[in-house]
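For reference, the structure I am asking about is given below.
Of the protein chains in this complex, one is absent; all others appear in place.
We call the chains A and B, going by the order they appear; numbering starts again at 1 in every chain.
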Amino acid sequence: MNLSRICTLVDLKYYLACALQLEHATIPPYLTAMYSLIPGTNTEVARILRVVAVEEMLHLALVANLLNAVGGEPNLLSKDFIPDYPAYLPDGESEFQVSIEAFSPRALDTFLRIEQPSRKHSLVEGEAAKDRPYYTNLRALLKVDPNVPRLAFDTIGDFYEAIREGFKYLYLTMGPALFKGDPARQLTPEYYYSGGGKLLPVVDLRSAFDAIQLISDQGEGYEGHIFGHEGELAHYYRFKQIQYGKYYMKEHCQQGHNDDHPPTGPELDVDFNSVYPIKPNAKLRDYPEGSELRAAAVDFAMSYNEFLGLINKAFNGQPALLMESVPQMFRLKEKAQALVRNKIPGMENLHAAPIFKLPK
Amino acid sequence: MAYAQVPLRNVVDHETASKILYDVVIVGSGVAGAIIANELSRNGFSVLILEAGPGHDFTIPGHEKNLYRFYSAVAKDSNAPYPATPNARMPRDFETKKLVNGAPDTSNSYFVQNGPFPLESTYAKVVGGTTMHWQGSTPRMLPDDFMTESNYGQGRDWPIGYDEIEPYYQMAEREMGVSGDVESQKDLGLRFAGQYVYPMQELPLSYLDKQVSEGLHGAQVSLDGEIYSMSVRTIPQARNGVPNPKYDEGKGYQPVGAVNTHQTSLGERCQGNNNCVPICPVQAKYDARKTLAKALGNNALEKNISSGKRIDLLYQTVASKVWIDPATDRVSRISYKAYGALQSSEHKSGEVRGRIFVIAANAVETPRLMLASGLPSTSGLMGCNLMDHPYLLAWGLMPKPAGTFRGTQSTGGIEELRSGSFRRNQAAFRVDIHNDGWGWATGSPYSDLLDLVDNQNKFSKDLRSGLVDRLSRQLLLAFMVELPAIKSNRVTVDSRYCDALGNERPAITFDLPDYVKAGLAYSRQISRTIFQRLGVEDCTHYDPYGEVGFGYFTFAGQGYLFRGGNHFAGTHLMGHSRNDSVVNSWQRSWDHENLYLVGAGSMCSIGTANTTLTLAALSFRSAEQILKDLTSTSGT
Partner (left out) sequence: MSGHSDFKLFLEFSAAITGYSQFQLQGTGQAELYFSTLIEVVGAGVVSEMLGVYRDIASHEYLDEMLKQHIFADARWGPIARNVIKLWYVGTWYQLDKFPNAVDFKRIVSPIAYTEGLLWRTIGANPSGAKAPGYGSWANPPTIPPT
């Protein structure tokens, strides 16, 4: 018996709950980097960040579908759902932290690490996992017995690989009974648009695999390739384009090409100076008591939480509400942009930044 | 959603292209040309497209440049986003002026305006053609509209009827991704095959539409002894909405996203930018580049690679003359003038050859090219029967804020008076409720801001509440009135008036018959009825001396003003023989059997439907015939 893998439905639900948290954890950093760009500049960077953020929303919805399919209840409203940035990603990531900060070479570097393609076989199992420095992080999240060695992961892809294995294993033991969730809770394609990939309802093993495949493909590329299964450019390589200041050319990319093959296409304008210098990981206490700035930051955080609340309802039996989240997202952007254009009083040339989580 | 990704390896140079005998040469990269190009190239035939305008906007930065040009433009007219060049001029509505003492306006405007009414309608010259700035409304023509001569003694019948076009309407609706509600369109007498639904669900009515709808509830008018009720229904439109899972017998529909080269933009569901005309920032609105992207993608088809059949696009290449082989009466080649810099008239001339030629340059430019080539056709009707939709605008203030200036430019309309026995005596019309306020009529919201600040001395919070009061209550009704084909309304050329490349400019001769004036006058009457019913403060006024006073006329003692509709049609209309028409029902020239003139110019009537959907349907139909032609002669 292999205790380190997903063995029970409860395990699977925990993992999926964790995946929800993981997918969400990348959204505030991507959004903030996008908000920090001065309009009219870095327009291609803005679009790339936006594509990635929107696809992370897709992943969030796909994970909700996976969880609903097995009779789980997605919960985006638990008090620790939004990380306290800077934070480790909630997949047991231990090597780097993610911040809410302006678009910069450092932020870009972090984004690349987030979307780092799987090196495969980096799953560390059993007792060895216990030695991974931040393993406890994941263990705490999964609320598992601290004495039971489980898994640690180097990349998000590895984490999803474990979930995929879990589905496979449980299906072998449970059969179709695994998918006992109410199909009416599934989010279907008409509610969501994305450049590549569809919001697939999950009703059986095949669609579960497809959903997982899509998440991995869009993130780190299909088996680490530059262009995914459906010919879509993976997030990792989208960010690489910014780093290189050049676009990948599909015609020049072959199967097997990866990180070792720099992009060969036209130039992509990147201007790290045309960015509002926002305070990294700003906290409410950074904004003067009673100021309009502070009120605006509170307003943003509350709106963000309302936004999560709406999605949470969409994930829990009212899928049509997902459509309404889009206008909310647009309003959030307006609010955030007003913040980042205002300086913080008393802080030398530092601009305000959105806060996603209010202090208790 | 699928990326409409354009492969970059489709660049052909003029020298190479001039050495190739293409299966088909197409003039114009608008919706008609794009559809035919895609249909032929995906079936393994080689295609060359000539586009007169610039073509840098397959890329997102290119599209964005257009958007920023629009942001910066003080005059935000329909062509404001697109790069202007004297080598391929676009008509600009602000160029239109009242004729002095009835003399033709031959001055600086692109159109030579012979009058009596100068026509302010426009089109675009850019890759994707006028679909770049169209509004995206896609109503079908009514079955009745195809036989107005037989049914009402007005205009001309088509040689084909609604039921022959219906399957092609479906293809066009798929290609353009139409959102709409079939049931409410059926009420108008439209027939749809089987369990047909539009690819996407109808766009929600705006809050303004709903206020109008509530106010109208149960309203009826009597006309020519018949009772018509008036209600608000959604306008079918080529705009990404919510895919209908019932489409295509339950297979659903995958919307097409933004045209781009590097997956930098998703393309979106309509976000309500309120800017369909002149540019949709997120490309939720269909434009012909989406079809061109597919067409150019056919270069990657295995069969085309192995047969060496390519689809190529040459932009900044103005077709200047169509040559006929006197021995066969077939088109032998087309001359072009290709320019480099937009602001320099320096250019290179050349020729392209094909087995079949398709001119899809729009209902003004197609006859212009033919006439400039000395080809008025046997019937002499080339350029005649110019149609457009004259619009009558009526505007007022709703009793309370109605949230105007939000949403796509029009979501709802009043359509019951699109047909009826009254069409014997007066033109029919369709009403669009405008979500973008009085802009078209008065220059709102800028004009209101200036009035409040300069004349009413408002500032601070008073200004804010003044703006809410003045803008958020605005209601503009646009009455699209039918104009039948009349031979004397026409496009001609005159060698005295040429553009920078020496190509003759189109000259427009345009008048409104009393039949249409009666329809416009009745529209005004209906607008009063609607306003009275809604408690709207009527602010409509028609100023013969104002900036758009050139559209002013009096009818039965009352003054009215019409505006251009940008729906040029009829100038190479189809018919039964070479003596009564320019093309046959397949849009093939009667005179030259390897020449197709496609587009709204082939239409014998336009009823009260925006022309694009119908001309797209006709393009699919022509593509079928061209395929047959190519296949039957493929050995020769």
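We adopt the following convention: a contact is a pair of C-beta atoms (placed from the backbone, for glycine too) under 8 Å apart; a residue touches a chain by one contact, two chains touch by 3 or more.
These numbers were taken from a predicted model, which means no experiment stands behind them.
A.B. asks: Could you tell me which of the visible chains the hidden chain touches?
C.D. replies: For the complete complex, the undisplayed chain touches A, B.
A.B. asks: Which residue from B:95, B:120 or B:436 sits in contact with the chain not drawn here?
C.D. replies: From the options B:95, B:120 or B:436, the contact with the absent chain belongs to B:436.
A.B. asks: Can you tell me which of A:7, A:174, A:203 or A:326 touches the chain that was removed from the display?
C.D. replies: The missing chain is touched by A:326.
A.B. asks: Which subunit B residues touch the hidden chain?
C.D. replies: Against the left-out chain, subunit B lists 67-68, 70-74, 76, 203-207, 210, 241-242, 269-275, 279, 281-282, 401-408, 411, 435-436, 445-446, 449-450, 453-454, 457, 459-465, 467-468, 471-472.
A.B. asks: In the complete complex, the non-displayed chain touches which residues of subunit A?
C.D. replies: So the residues of subunit A touching the unseen chain are 38-40, 292-293, 296, 323-324, 326-331, 334, 337-339, 341-343.
Convention: only the chains that are shown with their structure count from here on.
A.B. asks: Report, in whole Å, the distance between the mean C-alpha point of subunit A and the mean C-alpha point of subunit B.
C.D. replies: 43
A.B. asks: Taking the complex as given, what residues does subunit A use to touch subunit B?
C.D. replies: Touching subunit B from subunit A are residues 40, 43-44, 47-48, 50-51, 54, 188-191, 193-196, 198, 232-233, 238, 241, 247-251, 265-266, 268-269, 323, 326, 330.
A.B. asks: In the complex, go through subunit B and note every residue touching subunit A.
C.D. replies: Residue positions touching the partner: 1-3, 7-9, 60-61, 64, 68, 201, 240, 242-245, 252, 254-255, 257-258, 261-269, 271.
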